[in-house]
Every structure is written in C-alpha cells, then in structure tokens.
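One chain of protein is taken out of this complex; the other chains stay put.
Note that the chains take the letters A, B and C in the order they are written out, and that residue 1 is the start of every chain.
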Amino acid sequence: MSGDSNGHGAHEPSFWRKYVFSVDHKVIGLQYMMTAMSFLMVGFALMLLMRWQLAWPGAPIPFFGRLFPPDLAPNGVMSGEFYNSLGAMHGTIMVFLGVVPLAVGAYGNYLLPLQIGAPDMAFPRLNMASYWLFLGGGLLMLSSFMMPGGAAQSGWTSYPPLSIINPGQTVWLFSMVLIITSSLLGSINFLVTAMNMRAPGMSLWRLPVFCWAQMVTSVLLLLAFPPLEAAAFLQVMDRVFHTSFYMPKGLVVLGHVSTVSGGGQPLLWEHLFWFLAHPEVYVLVLPPMGIVAEIIANNTRKPLHGYKTIVVSMISIGVMSFLVWAHHMFISGMSPALSNFFLVTTMIISVPSVAILTCLIFSLKGGSIRFTTPMLYALAFLPLFGIGGLTGLPLGLTVTDIYLHDTYYVIGHFHFVVVTGSILALLGGTYHWFPKWFGRKMNDTLGKVHFWGSVVCMIGVFGPMFPMGLAGASRRLYDPTAQVHNLIVQPLNVVSTVFAYGLFLFQLPFIWNFFHSMFRGEKTEENPWHATTLEWACPSPPPHGNFDKTPRVHRGPYEYSAPGRKTDYWMQTDPA
Amino acid sequence: MNIYGWGLPVAASTYAQKIDFGIWLIHAAMIAIFVLWGIFFTYLLVKYRKRDGVPAVRDDHDETPAKISVPDSFSKFPFAQILYKHQGELKSLAPDLIVMLFEVGLIVFYAVPVWSRIKMQMPDKKDAVEIRVEAEQFGWNVRYPGPDGKFGRTKPELVHFSNPIGLDRTDPASADDVVVGNELRLPLGKPALIELTSKDVIHDFFVPEFRIKQDIVPGMEIPLWIQPTRVGHYELACAQLCGFGHSLMRGDVYVQSPADFSAWLKSRAAAAPAAPKPVKPSEDF
Amino acid sequence: MPDKTAAAPHDAHRPNVRLFAAVFGALLCLTLLTVAVSRLRLERPEAITVGLLIALIKGGLVAAVFMHLWGENTLVHRVLYTVAFFAAFLMTLPILDGHYFVHLLTNPAPVAAQHPDEGH
Partner (left out) sequence: MITTAMDNPDTHSGVSNAKLGVWLFLCSEIMLFATLFTSYIVLRTGASSWPWGWDALNVPLGTLNTAILISSSVTIVMAYARAYDKDVKGFRLWMGLTLLLSFAFLVVKGFEYHGEFAKGIWPSTSLFYACYFTLTGLHGIHILGGIVVNSSLLYMSFKKEHWDNPLFLGRVEGAGLYWHFVDIVWIFLFPALYLL
C-alpha cells in the first residue's frame, strides 16, 4: 500500500511486471477474467460429457470416448466413478473457479477502484497474491483428474463418510484451502479499499449499486469461507490421519469393518459446509445484480427506482444469508424442529430479493430504453432470474421440499438462478465494459446472435428439468433409466442434452468476438455509453494509477435526464 | 391406471395429498405472479422504448425523500407527509407485501402443521408395523421383527454376504427376524414405523409415490412413518449420492392388503434360519 | 473519528506500560486460578461455567488492553459486533442440532400421536 498505489512518472515496467506479475488492479482483474472464463469453459465441457451419458446412458461417447483411459471410460462408455467425478468437478469448478472469480475477482477488481475513484486497491501486492493463490488452487483442482485415484467424486458438497471413503478427495480439499485463502485476502482488500480509498465527495450513499454489491459480497466471503476452511481441515485430518470427526462408529464399508475410533457426526460437515455454501449463492448473485442495475440505469437514461431500497435490500440479503443455511438440510436427519426456524428465515430472505427485482423493473418506467446488447442481457436477467427465484419457493418450504429435494427440480432452480441469472448478467457486463477494458467495442451483430442463441438454449437446457423433478427424477444419477420412475421423463434428458450442445455452439461467436474485438474492434472514446459513474471519467483503457488527478465527486451515481441540462447524463465528476 | 406420468406420480400415502396440495398451490401462485409480472414487463418495454424526440422522464419519487415537495393539502398530517415522501420505496415494496402475506399464510397454515405431522409425530408402536431399513452401498436391507415383535441384536463384525446386517443369531429375539433385500412390503391402511440406519455412507430413502424422502445418516437412527392408501408396486430409490453404484441402488415396494401381508410375513418367518450359523470374520469376505 | 492532534503519524494508541504490567499479573493469577479450580474436580456443568468465565475475563483483558479495543475507533467495534452476531448463529444452531442427535441416541422411541391417519 506504500508506494505501489501511485504509478505516475514511474519508468516503464518490464513485460513480466506489467502483464504477468502485475500489481495493477486492472491487469489482475483481466487475469481473473481470462482464467475464470477458461474455467467456465472447462466446467461446461465436463457437463457436456455428463449430458451425453444422461441422454443416452451406456452409449459410447462419440469422438472423445476413446481418448479417456480405459478405467475411466471402458470402450468409450463413461464409468460410474468417472461420471461422479465429472459431477463433483463441474459443481466445484463452476462455483469456486468460474462464477465467483469472474463476478468478484474480475469485475470487482477492475471496476471497484475505478467506480470509487481510487488509484488502485488498498493492498496491491496482496491483490496479486490472491490471484496467484486462486490460479494455483484452480490448477491443482484440475490436475486431480491426472492423479492416482482420479478427481473427487463425492459431489461438490463432499458429504462424509462418502468423501472420506472415496479416492481423490484430498487434492480437492487442499485446492479448496488455496481458493478459500485467495478469496479471504481478496475480500479484505475490497473492504479496506471501499472503506478508505474513496475519492473526495464519494460518500457511501453516492456509491454505485455495483460497489455496494461488491462490499456485501466481500463481507459474505470474509465471514462464510472460514467455517468451510476449518471443516475442510477436519476432513483432511479424517482422510490423512484417520481421525473420526465425521466418521461414526461401527461402519461396514463393502463388507469391511472400519477401524476408525468413531464418534464423529456426518451432519456436522453438512452444517459447516452449508454455512458457507448458502452465502456463496448470494456471492454468485449479488455482483451480477449490481451489474444489471448499472446497465439498466445507463440504458433507460433515468435514475434507478429506489436506489436506497436496492442497497438496503442487498445488505439485508447479506445478513439473512447467514441464517438460512439449513434449508438445504430439511431432510438430512437434522432436528425437524430446527427446520421450522430455517423455514421462517428462508421466507424472510425472499422479501429483499423481490424488492430488488421490483425496483429494477420499476426503473424501466418512464425511461427511454435503448436496446443495446448489454441491455438485452440485463433485461433477460429479470424474468429468467425471476423463474429461478420463484421455483425456489417450493424448495424453501419444508413440506414441499420433502418431495422435491435432490430432484432435477433443484438443478433447474439453481441453474436458472446462476446461469440465466448470474452468467447472463456477467456476459452482459462484458459487452458493457469491454470498451473500458480495451478501448474498443465488441461487434453488435455477433453479440445479438450470441444473446438470442444463448437465452433460447439455456431455457431449453434447464426448462425440462422442472417437469423431470416433478416426476421424481433424482439428481446425480449415473444412469437415470435404472430407476423405473424416471423412464417416462427420459426424453426430456435428450432435449436438455441437445440444447446443451446448442448452447456450446452459440458460445463460439462470443469467443471469436471477444478476441477479435480486442485487437480489431471499432475504437471508442472515453465514455461511449454516455454513462455517469466514475469509471467512464478516465481514459479507455485507464492508465496505471487510473485518474490523471484525484477526481472529486459532486452527486449520486445515476443522474440521467436531469431537468434543465443539455445532455441526458450528468457525470458524478462534472462540477456543475 | 398408470403410476407414472407427466406431473407428479400417483399419490399412495396419507400425507401424499397434503404435499401435492402444496406443490400445486405454489405452482399456481408462481405462474400467476410470473404471468402478471411478464405482462407488466412487456408493457414497460414497449411503452418506454427509445423513440426520437421522446426523452426519459424522471419520476419525482426517484429523488431522495428530503427533496420531494409535499402538496399543501398534506400539511396537517405529518404521517401522511412521510408516506408521501417515501412513495417510491413503498411502491417497490407493495409486491413484496403480497408475496409476504402469501408466505406467512403458507408457513402458518400449511408448512408448520403438515411438517410436524410428517416428521415429528410418529405412530405408537402398538398400532404400527415396525420395520428397520438398513441401507448400504448399494442396496436395501429390510428387517421385520417376526412374530415375537422384537428386533434382535446386530454386530458389525458379523456382517457377511449371507448375513448383510450382521444379525446375531445367538440372540433369541433375532431368531425369527425376517430380513429381505431390496424389497419393502407394507400392509394397506396401517401406519408403518420405519427406523432408518446406514452401514456405510449417507443414503436417502425415497419413494416417489409416498412423497417421502429422508436422508439416512450413519451413526443415527432416524424414524419415519408411512401409511399407504393404495395397493400397488412402487419404487424405493436412493436419492443421495452414495458412490459409483448410486443409480443402481433401488428396491421394490409392495403395498398389500393386510391379509396378504401377514401371510407373506408368516411364510418368510418360517423360512428364517432357526439355528445360529458359524460366521466367518468379514476380512475373509 | 481519528484523533488528528496525536503525536503519532496515524491512528496509533499511546501505550500505558503500567497498565500492561498490571494486566500481565492479573493474567498469570487467573491462569493459576483456573488450573486450581480444575483440580477440585467440580461437576462438569459447574466446571465448564467457571472455566469459561475465567477464560472470558482473560480474553477480555487481552482484547481490551493489549489490543487497545478500549478506546478504539467505533468502526472496529462495529465490525466486531457484526462478527459476534454471525458467530453466535454459527455456534448455536449446530449445537442445538447436536442436542437433537443426542436425543435420538438416548430415546429412539418417537412421539406417539393420533394414528392411524384420519384422511384417506
């Protein structure tokens, strides 16, 4: 934090210092972005393999099947162990290595200091350390496929005793510890930056919604991750030193009497895991909500409706998200009386979420809506995230959850939240801030092709999961046709799979568009969207140190169409 | 009548209809909310699309409340002034209020009573068929106490492929215990009290037709009850990832008339081995 | 608000060596006390109450004096209240559930109720 934050007049750093071991929050943000997007593609590829098995169980995987070692896929047919490790790694990679680093690491790192008018993060070297820890953890996670015993195969939830008996889990635990440490360092950095580094005049109530979302997210990461870290340590002890924190006495595994001393409780892990994993859901959702709010305000050309309501709702979501974790455990054998407590808190947390969505929709009223590519993503977010939220209702209610728990209904619900919600918003954010990152625009036509293709395919993939869940089809089944009650909805699995391949095809224009526009895209000025927030008040891309001189903030973040002004936007830095 | 179809499977237990009621009610509400909301959303998108020469109009209530000027007619009522100034926020909370009332109703009149009925009020042992279900990778061991109504002792060391639950046949109570694999038989109309245990990892007892699902945690004995209302052949599936053979872990559930059920139980009890067998330690397995 | 008139370059606290010495003595005495009490072999609940109480006093002394929480900026206090709030839930709810686990172990006979079910 000493001299690093001020790069003016510094001599030109070497290539390595500038692009690889950089302490500049913008470079680190882009590093996070590239890495996280690659991990998203990896996680997606794992899912494409699984979808093949789900649609046509027992059929050899075309083209790639022969490439896998015979113990994973004999004769090109996926084995049960391989399916389970694909499932566990898909969840882990998507959540911990894909969406969170993209939403927080990439967008937060790049935009938070810019939006508050700071030259850099409070602790730039710590920031670099977070990225490298994250990359190390991610690569270790991926490498577990190549290790003896293979990758973890106990689901991303890693419920013991299965996770202690199964091979491959130790590497998972160690890489989780690295990823958690990275997140902790990152969130400390974000919070200190937001508390201490704001430009003069940038009071808390003048912060853009996106900054608030990042602050709440940081608090969630800071306080929710350590319990998982501790729980992971205990699981490492169970696996490596044969303690029995999670192992009860007298287990007989495949005919062998277990020799551990026993006395442990598997439900303890579930509590500690979900204490993290529920706030984690809001970590996945809040930053994208912030992105949507920014895009909507910018493209309706009017202030957000209920800025304070949105912010207060975000804070209350943050607080409540710590108190609802056991709604993932209604049927876990936990005390049924305790379930009632979590039922009530779960219903309470839906209130601020509905308030945010309502505010965002009311923001459209009276606007002059520009249907730009990022705006399409933000608008699609609203109803699709709405579906995700609404389908959470029968899952959050104890009684209906008895039947729907662990069925495809759950899968549909959280993929609507995370994919058509978070990922859609994050993609929209890419189109919105791309001019800031590279000084060039992305191609609009390709963007629209990507948008419509992705949205239709996403609905096609996840929509069929609701009827499947209602029919009672369980998740995590290697061969869904082995259970009679799944047979009638098996055609829906085929539909889902076909759309999943379609979704993959529609990502190709995006990838091409991204890299092509980076070098060849149409050049833009500093503020191509005529936006009001601080990140648009510095050059594109911003130099090291961001602002020529410390900006001074005069008003709130969304002063669009102020009466009596020539232009329809009034930047936060404009003196009058 | 087909057991399975689009939508929910057939309802075959006393509480199945209560659960179905909740599922359909919530879905009706969800669809209503979504449709109304979608219509409003589409209307806004069409009405306020960008048109040349039509600027965006700021709503007064987007301003901070302090800046909003209140009409004179409100001057006598300070509370009304506050409401007027905070109109913006209140408007955005209105849909919330409706959703909240709906949820409170659901909790108070539906979720809490039905939940405690299903999970917290077990039938008396006198009126019920007692069954123990022990799950393992990857199968179900179902045990009935036999004519003496008592479950015998089990020991983990005795587990053997011919004795999957490690029943100690030297215990007199266990002599007539009936153990069947992957098959659960229940009499129609009589509550069954099932104790769930697991030998190795977490499993889940799921019978879609009964609308019941309960994790089975090793180290715990979790009670569960079912009162079947329909004779038929259903499916018992594991619903919690339990290893590579998870999807193969299934069993058959037969709901029979009480007479058929006791006849079956008698025949099985008669077939149970009477004398204790020498059992090898499991390491040789 | 920061004390801008302080001689130190930023929000540092003026150390009070005498106070430190006094706290040091108190901590050592309390340590001996808690060991002595434990020697008495009180009943578990009492022993836990006393042990926890002494540990709370010791921890409180270290936090208040050595970590300068006494007289620290209110922001730090607020941050700690927030953590205390969440930690309280993190601890209480799983512990409550742990009691249910013990309850299941000790009385497996579940609650009787009006069975068979009335509605068909």
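For this structure, a couple of remarks:
Keep this in mind: contacts are C-beta pairs under 8 Å (C-beta built on N, C-alpha and C of every residue); 3 or more make two chains touch, one makes a residue touch a chain.
Note that the structure is predicted; figures quoted are calculated from it, not measured.
Of the chains on view, those touched by the hidden chain across the whole complex are A, C.
For the chain left out of this panel, the touching residue among A:Tyr19, A:Phe233, A:Trp452 or A:Trp512 is A:Phe233.
Counting the whole complex, the residues of chain C in touch with the unshown chain are 1-2, 4, 8-15, 17, 20-21, 23-24, 27-28, 31-32, 34-35, 37-39, 41, 44, 47-48, 51-52, 54-55, 58-59, 62-63, 66-67, 73, 75-76, 79-80, 82-83, 86-87, 90-91, 94-95, 97-99, 101-102, 105. Seen across the whole complex, the unshown chain contacts chain A at 1-2, 5-6, 119, 122-123, 126, 184, 187-189, 191-192, 195-203, 222-227, 229-231, 233-234, 237, 241-245, 260-265, 268, 272, 275.
By definition in this document, only the chains that are shown with their structure count from here on.
Across B-C and A-C, the chain pair carrying more C-beta contacts is B-C. Note: centroid distance chain A to chain B, computed from Cα atoms, is 29 Å.
Taken residue by residue, chain C touches two or more other chains at 101, whereas all remaining positions touch fewer.
Contact of a single residue of chain B with at least two other chains is seen at positions 120, 220, 222.
Listed in rising order, the residues of chain A touching chain B in the complex are 79-81, 83-84, 87, 153-155, 159, 161-162, 165-166, 248-257, 262, 264-267, 300-309, 331-333, 336-337, 339-340, 343-344, 347, 350-351, 354-355, 358-359, 361-362, 364-371, 379, 382-383, 386-387, 390-391, 393-394, 397-400, 402-407, 467, 470-472, 474, 476-480, 482-485, 487-489, 560-563, 568. Contact residues of chain B toward chain C in the complex are 14-15, 17, 117, 120-125, 127-128, 189-191, 193, 195, 220-223, 225, 227, 229. Of all residues in chain C, those touching chain A in their complex are 75, 82-83, 86, 89-90, 93-94, 96-101.
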